[in-house]
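All protein chains of the complex are present and in place, except for one that has been dropped.
Which chain is which? They are A, B and C, in the order written, and residues in each are numbered from 1.
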Amino acid sequence: MLTYAEKIRELSAQLLREDKVDMVIGFRKGSLPMSNEPCMVKNPGDADKLVWDSNCGVNLASYLTDRKERIGIIAKGCDSRNINTHIIENKIKREQLTIIGVPCTGMIDKRKVSNSVDFDIIEVIEEADKVIVKGAGSEQTFDKKEVLRKNCEVCIHPNPVVYDEMVAEKVDINQDVDRYADVREVEEMDSDDRWQYFEDLLSNCIRCYACRNACPLCYCPTCFVDESQPQWLGKSTNATDTRGFHFLRAYHCAGRCTDCGSCETVCPMGINMRAFTKKLEKDCLENFEWQAGLNTEQRPPLDSFNPSDPDAFVK
Amino acid sequence: MEHMGIEKDRLHFSWISSAEATKFIDVVTQVTESVKALGPAKKFVKAG
Amino acid sequence: MQNPYLPYPVRIDEIITETEDKNLKTFKFVFLNPEDEEKFSYKAGQFAELSVTGKGEIPIGIASSPTEKGFVKFTVNKTGLVTKYLHNMQVGDIMGIRGPLGNWYPWKELEGKNVVIIGGGFAFTTLRSSIVYMLENRDKFGEINVIYGARSPGLLLYQEELKAWEAAGDIKMHITVDATDDPDWKYNVGFVPTITEEKAPPADENTYAIVCGPPIMIRFTQPVLDKLGYAHDHIINSLEKRMKCGIGICGRCNIGEKFVCKDGPVFTLEELNNLPFE
Partner (left out) sequence: MKGQTEMKIIKIKKEAWGQGLEKLQSEFRLFGPVADKDGFEFKELAQGQLPVMDLGNTRLSAKSTVYPQTQVMFNYTLDESKEDHHIMKEVDLNGQPQAVIGLRPCDAASFQLVKRNFDNPEYPDPFWVRPYEQSTFVGLACDNPSPTCFCTSVGGGPYSENGLDVLLSREGEVILAKVITEKGEALAKAAGWDTDADENVFDERRDAAEKKITAKINSDQLKGKNANDLFSAPIWEDIAFACLNCGTCTYSCPTCWCFDIQDEVKGTEGKRMRNWDSCMYPLFTLEGSGHNPRPVKEMRVRQRFMHKLKYYPDKYDSDVQCVGCGRCIDLCPVNIDIRDVCETMNNYKPLKSES
């Protein structure tokens, strides 16, 4: 991983020095184990602060919305797809961006690691494919693939789909993964069980909207859940309102979601709201052969019409 | 909706031209019947 | 413990459409329980939360004067959920008011002094309250100047009263509009800061300015007052913020450590200079 970080620093410093960009958006070292902080670097001298390891899960496309500067941005596979989505949706211009692509080997699920050890974590070190977790007088080693985020486990686009520079050779893609095993599991339930499944899923939601705020797709100036005229949803912790929020938000992301996992990663309660978005992602793939953000030429399925679109549900 | 656990027969889509009165009647009758058969909705209904 | 969130029930007694765009209406309320009127004892410059059952509450300056008994008046601009609903309510409908809230113009300090009131647009409500109060206690104050402007004649509030005050001559009225094509318009034309420069009396130890209006008016009036030599502790502002509780608890309307709803809305410019510029 060290080479990734070195290359990122070198490219960023160069872009800034040659005045090709006003800032570079990347990650700097966090104050806790398994945490890095998104940051912007404006001076070539500060490029040394940039880091790269398996704790860069936050989708940096979120930081581009409506920015006017010339920006260098570090992008892994999912970030690059959301950058494309941003470009399609006029949230940023391609000309503003210099994309530094990072072939991604997957991001660590901090919660999974913390729950897998019975000590307070003081330090986490990555060595090749191993993750070494250290506490006061204790140590445990994991294979990195055991502690990946769930969306990273089934990722088939780890390489950036759009970039100006690449920090390394593209990584091999595992095409054999079963991307939708979890969705099928729900699809196979009967109606009542499905209802209960989502009821349990959302039972501890505190309506903080971290999922929405971290989502690179959720940039509406006023979210439907905050609207007061008309007021679509109540604002309390009522279960029906809570479900209404998650359900509608997922719909708003249909055909746009790249399964980057930001929503789940940032949830303070660890709720897997990808259970909603992934179903729609699967439907988009099956019905429209669509995967979001692979290029900027094709319009997403919900804003284009094709006579061959499936319509069996219309009677 | 269906995926989330709302009964499948509560939601219907149909394409009816203003000239298709018979089809309209058929669809409305069928929708009414299927919803009646399900009884009052208990899911996604906000308690007072 | 008196519940500070519990509104007094009131009945709408009269609704007056104030401006030609119909966006401003004055509501006259009568307390359902007469003893509540006593509890709702207020001073000019304070505000209250109007509570519309089922919709919510809105903080509005009190437009009636403490010297007017038997009712309270509020002039409401139609903007959001609550105000739109309120604008469609009828005489006789029941709602609530909660207050009085916040502080008031420093009447003790202003006694025996000259007062210049500078107001713009629909922010004239607590200024009306103040003018009526001062007229009722005319002997307690020195010279009173009122500079009040709106975009056009039809957007001035309390038009009948303005005319009456102008005619009575107890106070010097300087009514102005930004522009008008009315050939019969017999008052000033020009922005409030310009008219202030022309008409406001020179500053001295005994003259205070009360300024209340949209942010843009305040921004451009300030340099004029500085030029005229008004000391910052002699310039009194009334501020607006999004408010909910109105009693300094819910946390949203702060400027630095001060809450506009409880420590304000009235601040001298000198006080504001010492707070973060928010």
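Quick note on the criterion: a contact is a pair of C-beta atoms (placed from the backbone, for glycine too) under 8 Å apart; a residue touches a chain by one contact, two chains touch by 3 or more.
Treat the numbers as computed from the prediction; the structure is a model and nothing was measured.
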Among C:K43, C:H87, C:K113 or C:K262, the residue in touch with the chain that has been omitted: C:K262
Of A:N115, A:Q196, A:N287 or A:S304, the one touching the omitted chain in the full complex: A:N115
Residue, one of A:C39, A:L248 or A:L285, that touches the chain absent here: A:C39
Options C:G119, C:G248 or C:P265, residue touching the unrepresented chain: C:G248
Of C:L24, C:A44, C:I58 or C:I236, the residue in touch with the unshown chain: C:I58
Residue numbers in chain A that touch the chain omitted from display: 30-32, 35-40, 58, 62-63, 111, 115, 120-122, 203-204, 206-210, 213-214, 222, 226, 234-238, 265-266, 268-270
Interface with the undisplayed chain - residues on chain C: 1, 3-7, 9, 32, 51, 53-58, 77, 79-80, 83, 93-96, 215, 240-242, 244-245, 247-254, 256-257, 262, 274-278
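Definition applied: only the chains that are shown with their structure count from here on.
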Chains in simultaneous contact with chain B and chain C: A
Chain A-chain B separation of Cα centroids, rounded to whole Å: 36
In the complex, chain A residues that touch chain B: 186-187, 191-198, 234, 238, 240-241, 243-244, 247, 276, 279, 313-315
Of chain B, residues touching chain A in the complex: 2-8, 12-15, 27, 43-47
Of all residues in chain C, those that touch chain A in their complex: 80-81, 84
